[in-house]
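With one protein chain removed, the remaining protein chains of the complex are shown where they sit.
Chain nomenclature is as follows: A, B, C and D, assigned in order of appearance, with residue numbering initiated at 1 for each chain independently.
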Amino acid sequence: MIKMTAAALSISLLMAGGNTLAQQGAMEKKMEMAGPVDRAKILAAPGVSGNFSTYKVRPDYYRLSAAERKGAAAQVLAVVEKHKAKIIVDAYLTRGFEAKSDYLLRIHSYDMAATQAFLVDFRATRFGMNSDVTENLVGITKGLNYITKDKSPDLNKGLSSATYAGDAPRYAFMIPVKKNADWWNLSDEQRLKEMETHTLPTLGNLVNVKRKLYHSTGLDDTDFITYFETADLGAFNSLMLALAKVPENKYHVRWGSPTVMGTIHSFENVVNMLSMGN
Amino acid sequence: MIKMTAAALSISLLMAGGNTLAQQGAMEKKMEMAGPVDRAKILAAPGVSGNFSTYKVRPDYYRLSAAERKGAAAQVLAVVEKHKAKIIVDAYLTRGFEAKSDYLLRIHSYDMAATQAFLVDFRATRFGMNSDVTENLVGITKGLNYITKDKSPDLNKGLSSATYAGDAPRYAFMIPVKKNADWWNLSDEQRLKEMETHTLPTLGNLVNVKRKLYHSTGLDDTDFITYFETADLGAFNSLMLALAKVPENKYHVRWGSPTVMGTIHSFENVVNMLSMGN
Amino acid sequence: MIKMTAAALSISLLMAGGNTLAQQGAMEKKMEMAGPVDRAKILAAPGVSGNFSTYKVRPDYYRLSAAERKGAAAQVLAVVEKHKAKIIVDAYLTRGFEAKSDYLLRIHSYDMAATQAFLVDFRATRFGMNSDVTENLVGITKGLNYITKDKSPDLNKGLSSATYAGDAPRYAFMIPVKKNADWWNLSDEQRLKEMETHTLPTLGNLVNVKRKLYHSTGLDDTDFITYFETADLGAFNSLMLALAKVPENKYHVRWGSPTVMGTIHSFENVVNMLSMGN
Amino acid sequence: MIKMTAAALSISLLMAGGNTLAQQGAMEKKMEMAGPVDRAKILAAPGVSGNFSTYKVRPDYYRLSAAERKGAAAQVLAVVEKHKAKIIVDAYLTRGFEAKSDYLLRIHSYDMAATQAFLVDFRATRFGMNSDVTENLVGITKGLNYITKDKSPDLNKGLSSATYAGDAPRYAFMIPVKKNADWWNLSDEQRLKEMETHTLPTLGNLVNVKRKLYHSTGLDDTDFITYFETADLGAFNSLMLALAKVPENKYHVRWGSPTVMGTIHSFENVVNMLSMGN
Partner (left out) sequence: MIKMTAAALSISLLMAGGNTLAQQGAMEKKMEMAGPVDRAKILAAPGVSGNFSTYKVRPDYYRLSAAERKGAAAQVLAVVEKHKAKIIVDAYLTRGFEAKSDYLLRIHSYDMAATQAFLVDFRATRFGMNSDVTENLVGITKGLNYITKDKSPDLNKGLSSATYAGDAPRYAFMIPVKKNADWWNLSDEQRLKEMETHTLPTLGNLVNVKRKLYHSTGLDDTDFITYFETADLGAFNSLMLALAKVPENKYHVRWGSPTVMGTIHSFENVVNMLSMGN
């Protein structure tokens, strides 16, 4: 049996006090209320909620007249407009790459419930009503955990200086990652070491591939959602091979499943491309 | 071969006599018959049956006229009213967070068959008839097993004194947990030790996250149903990370699958929000 | 290479001669042909075929008029009547407990093909035609394998004397069990020892829980179908926890998946309860 | 790095020359072209293609008039007649035993493409058009691999002399088997030894159970398709238990999944039994 002193209890409670992610997010949220969400800012901020969902257009949609389908995009854009003070949405065409989806949505907000409100409204449009959601993952953004200025200065510098220098990305990938209990039971130092080994061989690919990370432990059946953009599929394949070849990979119980690949388009174009047909 | 004495047989039979959970539940049940179920009481009592079910609204529902859908909530509330002496029901909106469901119901009663009777009636309403059940888990409540006053006094005190002090919760989570044969074959002392190691790092998060536990071994394909409410997704993520980092995690064969996340609403609002559309 | 003598071959062939299960069943079958199946007798006999199937009522069923649905039970009962000389059928309501089914059927006969003939006829009724079968497991009954008078006299006595003494059971459970290759490669003595360790802690629960076992190796993707009835869910949960805590559990590759829980009703009532709705 | 001599390369190429299975099959095929396929001959020949497929009748089928359904069998038989010079088809009723199918087809031909041509035509009949294929496994027949006259003379003699002596079989089983990499990485001698240990305890059951084996490595997601016929389910269960108790079982990654059980009928009867209903 563990004998615990009052002191140990205090430390434990103190640690909880350090969790100000939500407060931070709430503060940012208030600052944004006046106008549309600031894209650059929300993509860089911690405490932001990220929501990834994939959809398949139901066969019934193509029984609607071409005219009815033509109006679908306008309805969708009206819903985006209605929610623009709280969320930003990115759309991707996955048809032709994925069996389980035709398109992918990525939504950022300072409040997960605001994202939900948008999606409920979206599903009430003609296009949304004719879409089956086939995957939905949620996560939150955080500052760097391991490769920080303090813990790993050289690699941190490498990460900061390795800027994307490729053509405008045409492809995006959403890949969930879940780690096993052995990983989480490593000490912080051991995990830092593995993350350094993970980071080194990938630095070279940061000129060709953009990355963003979302944390999901407990929020969903994944620990992380990793998101990538690239114009160069060969470079992206090389990056993923480099990540397969480090010991960290041995702790993965989920890496992909699904790997979702899409091309980057405006939401309007995605809806229009999926509304074609006799 | 095991030679067993009459004495051993008696002990074994005696242990069965100690199982008065059902009797206790039955007693409480009678006390409740007069009026509506006492919410505070049933949420604290042992021997209570908990029933979690998730649903997806069938596409056909949106072919009904808006008027027909408008009346759906009233029908549902009438069924709730009819069963109010036996069950209480909590509803959650999961659309926008989950691919496999649009809403989640949590039902408490002193008699699992009473819960079933309610759900059979609910499924006969227009809204229920247009809902596909996508998950259904059942469990019963018990008193604390491990972190009791006797076995682990300090932690028990920590648990008692750590009261929720956050904003009114907006989010709820339903997460099943199943343990492997190695866990169940540990001695009681070993499992107590692991549960203490599990409890210590989580005390700090009890100010931000409410918890409730249901026991399901043999009743369903899970050992436990864990239920959480919070206003702070970052704090909840921290709590779940703390639970991932203790050795107990190595004994999990199911933790999530699904992790169901929803926002807390009245049943009426859930039905209405899912009944929108041209 | 194994050199095998004619003697070894004979022994092997001799063992096959000992398999008279089917002959036994066939004999019993003839004795039953005159009138309806004797329920008490068939539930106790070896060589009986058990068939468990679960169903979900198709949404289309609720588009039929209430009158058409009202007549469904009579049609079903007529089919039961037609086959009563060969089969007995038990029905359970699972809606509200299970996501994958609305009801469960358990059928006994002395001839598996007779069970199939009944089910083919049942599926041709209006109710059967509107039901999707979601699980179907078959097995046969045998005498005790391990805890016999000879091999384990004390436990055998314990099993015989531990009679059900609870209220009339309201709940039934169907739980498949499959064991791994390591289990089957143990010697008979080793498996007997594990079964004794399994039996001892469960004796006490036999006053609250009834049990029946079906053997399915090769007949289906499970080794056993375990069936339980109880009025006391807490006692049943305790029994299953006791079974989780013995080493035998380490050899399980399937225990549940699904665990099917239902309430015990007449077939007529099950059909009627699932035929309600505007 | 492996240094390889020209000689090693030649040996490797030589081995390929020994693969005359297809040529053999082609030769047999030409001999058959004149009349219907010779059943006894094709069931004994190596180089024959076996095709197993299971189907579920779509609910829509029962919306057709009884008259339309009555004509279904004739249409199916016409297709069988058209292809009788190239294929033979066996049909089994699985409804009542299997959740995922209503019937099973087993087709033999000397040319897999001829089997496909038949199935494409069958799926264009009213019955085939209303059937969803739920499983499809293909394999080819070969001579004995392990228990040959040379390698294992006594067991080979046992296999040859153990003739089926039961009643006309009423039940058939289709059970896929896949082995893990450890099995395939054993030496030929080690695998022979395991197959001998596998064969010995099963000899006794050959009087009650007929067996046939198809090889599928690379052709499908299984290594073998095992097929059985019996009149005695107890004897079949004993046979399968004997196979579970030998070390070979430890190398199985798939044994069943699905286990498909059916009763043996003419194709006409299977269609007619599944075409009943108001």
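By definition in this document, contacts are C-beta pairs under 8 Å (C-beta built on N, C-alpha and C of every residue); 3 or more make two chains touch, one makes a residue touch a chain.
Not measured: the values here are computed from a predicted model.
Only one residue from D:99, D:112, D:162 or D:274 touches the chain missing from this view: D:112. One of A:93, A:124 or A:172 touches the chain omitted from the figure, and that residue is A:93. The chain omitted from view is touched by exactly one of D:136, D:161 or D:266, namely D:136. Of the residues in chain A, those that touch the hidden partner chain are 59, 62, 93, 95-99, 151-152, 154-155, 158, 162, 170-171, 173, 175, 192-193, 196-197, 200-201, 203-205, 207-208, 231-241, 243-247, 249-250, 252, 256-259, 261, 263, 273-274, 276-278.
Interface residues of chain D facing the missing partner chain: 1-5, 8-9, 12-17, 19-22, 25, 47, 49, 51, 53-54, 58, 60, 112-113, 115-121, 123-126, 129-130, 132-136, 138, 140, 181-182, 184-185, 215-221, 223.
Everything that follows uses one rule, which is that only the chains that are shown with their structure count from here on.
Of all chains in the assembly, none touches chain B and also chain C.
Shared numbers divided by all numbers used gives the overlap of an interface; between chain A and chain B this overlap falls below half, so the copies present different residues.
Our note on geometry: chain A versus chain B, Cα centroid distance of 29 Å, whole angstroms. Residue numbers of chain D whose C-beta contacts span two or more other chains: none are found.
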